[in-house]
Every structure is written in C-alpha cells, then in structure tokens.
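With one protein chain held back, the other chains of the complex are shown just where they sit.
In order of appearance the chains are A, B and C, and numbering begins at 1 in each one.
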Amino acid sequence: MAGNSFGNLFKLTTFGESHGTAIGGIIDGCPPGIELDFEAIQHEMNRRKPGQSKIVTQRKEPDEVKFLSGIFEGKTTGTPIGFVIENANQKSKDYSHIKNAYRPSHADFVYDKKYGFRDYRGGGRSSARETASRVVAGAIAKQMLNTIQIHAYTSSVGDIFLEKPYQDLDFSKVESNIVRCPDEEYADKMIEKIKQIRKEGDTIGGTVTCVLKNVPIGLGEPVFDKLHAELGKAMLSINAVKGFEYGSGFCGAKMKGSEHNDQFNIDGSTKTNLSGGIQGGISNGMDIYFRVAFKPVATIMQDQTTIDKEGNEVEMQGKGRHDPCVVPRAVPIVEAMAALVLADYFLINKIY
Amino acid sequence: MAGNSFGNLFKLTTFGESHGTAIGGIIDGCPPGIELDFEAIQHEMNRRKPGQSKIVTQRKEPDEVKFLSGIFEGKTTGTPIGFVIENANQKSKDYSHIKNAYRPSHADFVYDKKYGFRDYRGGGRSSARETASRVVAGAIAKQMLNTIQIHAYTSSVGDIFLEKPYQDLDFSKVESNIVRCPDEEYADKMIEKIKQIRKEGDTIGGTVTCVLKNVPIGLGEPVFDKLHAELGKAMLSINAVKGFEYGSGFCGAKMKGSEHNDQFNIDGSTKTNLSGGIQGGISNGMDIYFRVAFKPVATIMQDQTTIDKEGNEVEMQGKGRHDPCVVPRAVPIVEAMAALVLADYFLINKIY
Amino acid sequence: MAGNSFGNLFKLTTFGESHGTAIGGIIDGCPPGIELDFEAIQHEMNRRKPGQSKIVTQRKEPDEVKFLSGIFEGKTTGTPIGFVIENANQKSKDYSHIKNAYRPSHADFVYDKKYGFRDYRGGGRSSARETASRVVAGAIAKQMLNTIQIHAYTSSVGDIFLEKPYQDLDFSKVESNIVRCPDEEYADKMIEKIKQIRKEGDTIGGTVTCVLKNVPIGLGEPVFDKLHAELGKAMLSINAVKGFEYGSGFCGAKMKGSEHNDQFNIDGSTKTNLSGGIQGGISNGMDIYFRVAFKPVATIMQDQTTIDKEGNEVEMQGKGRHDPCVVPRAVPIVEAMAALVLADYFLINKIY
Partner (left out) sequence: MAGNSFGNLFKLTTFGESHGTAIGGIIDGCPPGIELDFEAIQHEMNRRKPGQSKIVTQRKEPDEVKFLSGIFEGKTTGTPIGFVIENANQKSKDYSHIKNAYRPSHADFVYDKKYGFRDYRGGGRSSARETASRVVAGAIAKQMLNTIQIHAYTSSVGDIFLEKPYQDLDFSKVESNIVRCPDEEYADKMIEKIKQIRKEGDTIGGTVTCVLKNVPIGLGEPVFDKLHAELGKAMLSINAVKGFEYGSGFCGAKMKGSEHNDQFNIDGSTKTNLSGGIQGGISNGMDIYFRVAFKPVATIMQDQTTIDKEGNEVEMQGKGRHDPCVVPRAVPIVEAMAALVLADYFLINKIY
C-alpha cells in the first residue's frame, strides 16, 4: 500500500534510489526447494542493464546481484530472499543543472509537491533503475514456472510496426539483435531509427508484445483480480508505460460478437483466440498475449525551457547520457513482471 | 485476494450471482459524516440498469439498493456500509440450452475447470450484473469526492469514432441521448449502428473515454501502485474490457520525446498534457484522461456450434435477451471504478 | 485495514450495527464443493444467541441466517457467500438514558471522539451482536475443516476455576449445561455464581479454554504471522477479551528450559506439550490449546455516575437487559474465530 510491494503470496518489495548506495529487494513467498540457476538470473540482468549496446543509455552499471538470504546450498529455502545491487555510478556526477529545476515530464515536480522535498541526484525511486530489482525477482519466478514460456519482444519503434502476428515469429531470434525484434528486417529498421533519434539528441517510443505459452487453465480470479487486470497493473507500473491491451485489445472494440467469439474445438481449445487466453478473468489454456505501449523517455539531449522550485523560468541544458529508446531494455522487464503475476497466481490458485 | 474486494482503505467487497436471490456488497472505510444523497445513488443505478433504453438488454431489474448499515440519520457513520440489491429476474427462466453447453467466449468453460462445477443459471459471478454493486459504491465515493468531476462518455461504437478531443465536448450532454455520447451527430450514428446490430442478433464493441478534472496534486504511489496502474487495473476488472490507455496512450508510443514532453507554465501547470495528468505515477493537477476498450458481448442471438462438458459438439440456439452494445451502460461503471480508485488514494494519501 | 475484515485467503468481512436493520457479512475464498449442513450452522448460531438460557441476556433475537449467494444446490461454489441476519429487536427501545451519556467502559466516548458522532441506539459496531456474523463464517470454516476437532469450554467464572487439565475432561459434556463447562460439579458452581451476580444487577468475568485436535503439521508462518500470533489476534478481537495465552502461557514464564523443553518421541510427537502444539510459530501436530480472558460486561443494572458529551456529570440508571456473564456465549465465538484462523492457514499453506 505504501506502494513498494507487488504480489500477494509471491511478493516482491523493492528499495533504492538511482543514485544511492544500492538498490535491492526482498522476495517473500518463493516456495522452498527450487534449484536456482544464477547464470540465468545474471543473464536477465544483462538484458536489462544500461550500456549493453549502442542504442541504449551508456551509464555503466555491472548490475551484479548479491543474494543475502533465503538460499542454502543453491536452493531456495522458503524464507525471504534478500538481495542487493550496488550502484556503481552514483557518485561525482554534476547535478547542479537539475537540483532546483523541474525536468519536463519527469516526476520532479510531483515528488516535491507530494513529499516536500526529494533526492535531487536523479530520478530517485522514479528512475527506471528500480526495475533491476524486478528483473531479479522475475528471473527467480521464471525458474519457479519452468513449464511456462514467456516471450516478449519489441513490436514497434516509433512508426515502424512489426505487422506479423506473433504466431509467425521465431522467438529464438529475439536476442539475436540489439533491439530485440525477432524479425531481422524490421529489427534493422528499428535500430536505424533509434540511431538517428540518438543523433538528434531525441528519444522515441515503442511497443512490446508479450506471449505466455503453456499457462495452465484456471489462473485468475473472476471479479476484481482478473488475470488480465493484474497483468495490466503490472505493466502499467513499469516506467514510461501509457497503455495495455490483451487479446483483440483496442481492435476488438471495433468488432461484432459473431466475429469475436472464439469457437471451441472438442478438446476445449478454441479455433480463434481473440480472447487472448483469458475468459472471465481466468486463463483458458490458450496463449495469453498482450501489448504494452511505452512513451519516449523524457530525458533528451536538447535544451528545454522549464521552471524551478520557486516558479522561475529556467533554461535546462540537454547534457549527460540519455536513453534514446527504452523499448529494447523494457523487453526483459515486461517478461519479469509477467512472471511475477503468474507466480503469484500459481500460489493463490494452489497450482504450485 | 480471493478476488472480490477492491481498494485498500476505501474498500468494496461484493457478492452475488446474476440469478441468485440478491447481489450486494460492503463498503469498508468510508469516512464518517458524509451526508448521502440517495437520489443521486439511485440515479447512477438507473444509468447502469438493464431495460433503460432500446439499445440495451431488456432484462427487467428495478435495481433498488437497500442499505443495511453504516448510515445513521442520513449520514455515513464510518462503519461498514452493507447493501443489498434484489434480483427481480432470477426465476423461471429456461436454462436447459446452456446447462451443459459452454457458451463461446463466456466464462462457463473456465469456471467448470477451475471450480469443478458452476451455477449454470447464467454467468454467476462473471455476469455484468455484479457491476451494479460497484455503481453503488462508486456513487458514494463520488459524494465523498465532491470537488472532483468525473466524466465518462461513449467515444466509439464499432468503427464510429468520435474524433474530437475531450476539450471540445460539452459533458452536460452525455445524458441527453441513450448512447451517452456528448456529440449529437455522432450519438445518432452510434444509436443507428447499435439498432442495426441488434436486428442482426449480433453485438458490437466500443470505447469509453473518461476525464477526471480537479484531482489534487500528489495522488498515487511512485513504484507499483502508480495512480494510472490502479486505474488500469480497475478498468480491466470490468467485464468485456480488453484495453486501457491514458494520456497519449498507444499514440504516445509513436512519438519523439521532444514532441511528447509537457513543458511547464510558471504556475506548475503544463502547456500540453500528453502525460494525462499523471507523472511518475502521481497526479500533477492536470486533467487525468484515459480510454477503455470494450469487446462485443459474447451472448448473441445467432445459433452457434459449441461443446458440452463431455466434449460433444452441440448446437446452441441464440435465444433470450441480449445486450447489443455494452458501452452505454459501461459509462457509469467506468465512472464508478474511477471514483473508487480516487477515494482509496484520497485516504491513502491522507487528503480527505 | 478499515478493520472489518478478517483473514487473507479465507476472508470474512462483516457489517451491521446492533440496532440497525440487519447485520451480516461476506465470506470470500471458501473453496468450492463443500456440502453445507445448514442445521449445523444454525446450531452454532443458537449457541451464541441471546435468550438461550437464564444466565445470559434476555434480548430476543431468532438469529436466523439468510444466505444470498455463493451456494448452489446445497454446495459452496467458490464465489463469495453473502449472508444477512435480521435484527428483530432493533425498534421501540428507549435510548434517552444513553443518547448523550457516555457509558463507563463502553466505546461511546472513543467513538464520538474518533468519528465525530455515533449511532447512539446501542453499541453499534462495538456491540457483541457483530459476533453473530463471525459464528456464521466459523460454522462454515468448521465444515471445511471437518478432520479437525475444535473444543472450547468455560474454564472459569469469577474466582471459580476448573483446575483439571483439558485431557481429563469429556468435551461431549460441554453442551450438557448452560454455562458450557464440561465438569458438572464446576458447572453447577459457575451457574450459581452467575445467578447471584445477575440478582445483584452486576456482571462477572471468566475464561474460555480452547483445544484444537488433529491440526496438521506445518500451519503457520515463521516470523510475523506465527500461528499463535494470529490466534491471539483473533481472540483479542472478540469483545471483552483482555488476555490470551497458549501452551504453558504465563506459567511458562516461571519455568526453566530444562523443565519446559518438550522431549521428542521417536515418531516426532512430544512427551510433554508445554509448547502448546506450536513451535516457531508452526503447528507440530500436537494438540493446540489456549486460554482467553474475558472481563465482566460493562453494562450493569446499577446506577452509575458518568459524563455526557458536554462534559457534565450525569446519573445513569441501570435499566434494560444485561448479560451477567459473557463467557457461556463466548464459547462458540472462540471456536468460530479459531476455525477462521485455521481455514485461512489451510489455504495459505495449500493444505486444502
């Protein structure tokens, strides 16, 4: 409720500011006896970390996770898993240009109004740095859910839309390029677009599509805690997200019932899947798929006019590092949040 | 967690099946001393109730709320408000055509798989009838939040899209037509569309746009419980919703940062509002606006082939009553859920 | 959090004032498929209800439960169980003597201070009438947990203490007398005591002991949500409770470790059971037993000097009905709360 926890029975609580000593979290409720693959966890961290390619922010962070509890002889013990990720990059930066000024479309203004003051050395809790803790927890959730496949990928950058349905894509190619689009032709276009945007000192938005395969029937609660409602909240809690749709999504709002209804096969599967694998808030065994919209990052390398605390107009230089497109690094975050939602419902619905 | 409660400090828990004796709920956490306008509550109920016009389902339900507790001498006491709405229409219907068959794109199949059996006399908890209880609670939340304006309206039906920005609309006209679109010309087209769809025994989807005016700065929590994440979950928990976007939404994913950033005026307001009134998950005092996509209702008056419990293919007749377009009745539900989210954050953030 | 819900996965939310139209509640999370014995539920209600014998309050309430949802063809459906109990006795009483006066050791004063005003027609939410809803939910929880035996009994009234250990008692005799003490000799003394107290227009306190047999190993969480911590909270939430101890309890605080440690038998059971069936917050398969202290009821039939809202000293007559000893009626409430705690942990620990 104070807003830094996610989940009910598989629960992540995170702490840490972007420019403090460290960030980290506690995973409470992870079942005992899961043999952890630490390389796989670090692999997920590497997919999210800054500096991984030329099209993302060049901040340097090794993003190595240090586990402090809840693991014994390589296996989870059922007790809370505490972990810490040190901030390598927290010192010696010059914050004078943002100390008193409110960066446009950042949280600076609302933080000052809500809390009375703020840690001005960057975005603090509103920084995407916090998502590193989510990726740790999501990586563990993935290992708990090893019968489920979770595949996210970049489906658009700016106006470059990968038009193919997910069924025509080879998910094994997502990691073969730096933009994380499984179609090479589109990937090249997207990379080119981001490079150009970066040169302009600007940023660009995009979308991530995510597919969950082999989800058992029966996950989700019928009324307020529908599976897609919880997935939606999870995605909307990621920095820069402006929209969420699943199954037919906004397109479904244009359709007729006779077109939209998914007819059954005799085995209980459906001939079409406009429902997106969820009916009445409960998984029906078909693929769950959804799409998440990311706005362009607010930090740009262009000068902007803004105001300071006292309401004076000030010029703000575009300097430092910036992330021209958040989408490639958002792919593992979307997967992590999906894994957290599924892990929680696995426990709530007593499947694990 | 068992999924029938919404909110933390202003919390609604609902009960009741569409064809049981009654539905109802408990509102826990409503502050004491609010003088209730019972006519205004019933007015909201009437906006949602079936049979209100020719373009919605003709099921007859008076939908009168009976309050059982928490109110004394016309004012809330701070204790839980229990209420009941009787089901007028629960008897004598012939369910034989759906008792064993799974209606396509309904929750029948997943309920049977999840719970082992189900109340086959209709949708049970998955019926939109449950939303009547939300409207009761939302109407009370609205009265608690009487400095805020909550305006929802029908922004599309099928492919008829009201293209005007909300700033150009006169919200006082929303209730002047049965489809709840504040633009008369578009309203007429939408009504015509729904009438035609109803004749075909079909259904059609649409979208609802909602605008929250005069929300104080500082509502929302920075990380997992961002204000828009909670609004998104609230909307996605409404039956038939497939998508949610706020501010620039999916369009924002095509934009550049230099276009998308909302520049400040010296009073702290912003020149543009692509952020949609929320930055870093926290309200910034600008209008909050969002759009919700509704799929077409699954019950159609056309014959469909489906399966029964035993996996036999069966023919299902399209008979009874149907709701050709859920959107006009969804307008007050969207408002109610928005009011519940705001009421909860008012208490969490100690503004009330 | 607004305080009218108990439990996490098996959750009861209650509503209703002592002199309103009705009280009731919602049970959320009850598993589907439980064939309910409605007579057994009413039997529990009758054990709690006023007017059941000469040694309890003579208020007349039939206390018949009306279920509104969540049950189909006699079985739970897994959806929320809404229920209502009408208040027969809510009218025509003369409240003038308590309308403005604060009854000593009642909640009148704090309610006025906390909420600004109160429903002066009795204790409102602070009345023990609210516990009727707990008994309904507890009776259903008992049926869910039918492999566990839950036995509460009156172990003291005033200074009459049943000194025998619970192992020497025949629980089948608890209902054979109106004070609910399984030892006839002591029961007679207790009844005599209460009759005398009633004649004096006074009230008397007492204790209830409760034994839970056949609880599976592994219920409870190691740190904050220890099984006995949750039992303690449950008991302390019952009106008039001033203390809780389990296992060796306060006596254990006088002992040495060498005396107190429960040595193991080779089957994992223990030779003694000073631990009270719980070690490290987790059930160990031995009997769980605890004791609950109830203060004397504050309403007495003697005149008292008190103050009114304005701080004037006023004389308050002792008139109306009073409950000379709450303990006999508290026995089923203690059992109900124990059942609710166990049901919740059954689901949390995935035993059901």
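Following the convention adopted for this analysis, a contact is a pair of C-beta atoms (placed from the backbone, for glycine too) under 8 Å apart; a residue touches a chain by one contact, two chains touch by 3 or more.
Computed from a prediction, not measured in an experiment: that's the story for all the values here.
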item	value
Chains shown that the absent chain touches, full complex	A, B, C
Residue among A:Thr13, A:Thr154, A:Asn239 or A:Gln304 that touches the chain left out of view	A:Thr13
Contact residue for the chain not shown (choose from C:Ser18, C:Gln143 or C:Ser248)	C:Ser248
Option touching the unshown chain, where C:His19, C:Arg47 or C:Arg125 are the choices	C:Arg125
Touching residue (missing chain; options C:Ser96, C:Asn146 or C:Thr305)	C:Thr305
Where the unshown chain meets chain B, residue by residue	1, 9, 79, 222, 347-348, 350
Those residues of chain C which, in the complete complex, touch the missing chain	1-6, 8-9, 14, 102, 104-107, 109-111, 113-114, 123, 125-126, 130, 156, 158-159, 197, 200, 202-207, 217-218, 221-226, 228-230, 232-234, 236-237, 242-250, 252-268, 270, 274-276, 279-284, 293-300, 302, 304-307, 311-313, 348-349
Absent chain, residues of chain A that touch it	1-5, 8-11, 13-17, 20-26, 28-29, 32-33, 68-70, 72, 75, 77-82, 84, 114-119, 124-125
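One rule holds in what follows: only the chains that are shown with their structure count from here on.
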item	value
Busiest interface, counted in C-beta pairs	A-B
Most widely separated chain from chain B, with each centre as the mean of CA atoms	C
Superposing rotation of chain B relative to chain C, computed on C-alpha atoms, to nearest 5°	180
Centre-of-Cα separation between chain C and chain B, whole angstrom	39
Distance from the mean Cα position of chain B to that of chain A, given in whole angstrom	27
Numbers and ranges of chain C residues touching at least 2 other chains	1, 9, 79
